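A single protein chain has been omitted; all remaining protein chains appear in their positions.
Then we have chain A:
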Amino acid sequence: MTVVPQGGGQPPAPGGSSGNLYDVLELILDRGLVIDAFVRVSLVGIEILKIDARVVVASVDTYLRFAEACNRLDLEADGKQPAKLPDMVGEVTEGGAEGKSKGAISGAVEAVADSVQGRRGGDEEREEESERSHRKGTSRRTSSRRREE
């Protein structure tokens, strides 16, 4: 399990909390109080959050993917695979621990995080390009995944 306490009662670390942003982007961009009388600035990139909504399970593609996955599965393998990364458990009472989640973060949030990072240079053209390639990347990833399995 990954437990990552942050904020809450502790003064933010020097340099701000940007190191923790990655996992909470979805909350910052998609939740929070919305006031009807206010205008939301046009935020290119936010739509990405919606793209990777979980594939509906009942589809032919999913069936075939599962069947192929079963076919290549090593049924003799021990069910308990070694963890890809060591578990990181922070002391919540001290509020200072940090941990990095494994790669299972949703592709959508990942895409936003990457494009946010990619914008640090501030180059407008490169930003657009990075957004487009992330969009394509998402669908490519899905289809190549099907082919592999």
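Everything below uses one rule, namely that contacts are C-beta pairs under 8 Å (C-beta built on N, C-alpha and C of every residue); 3 or more make two chains touch, one makes a residue touch a chain; residues count from 1.
The definition used in the following text is that contacts and distances are computed from a predicted model.
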Query: Quick one: the chain not pictured, UniProt calls it what, "Peptidase M56 domain-containing protein", "Branched-chain amino acid transport system substrate-binding protein", "Gas vesicle synthesis protein GvpL/GvpF" or "Iron ABC transporter"?
result: "Gas vesicle synthesis protein GvpL/GvpF"
- prompt: Touching the missing chain, which residues of chain A?
  reply: 1-12, 16-18, 20-21, 23-35, 37-41, 43-46, 49, 52-54, 57-58, 60, 62-71, 73, 75, 77, 79-83, 87, 89, 92-93, 95, 101-102, 104-110, 112, 116-117, 119-120, 122, 127
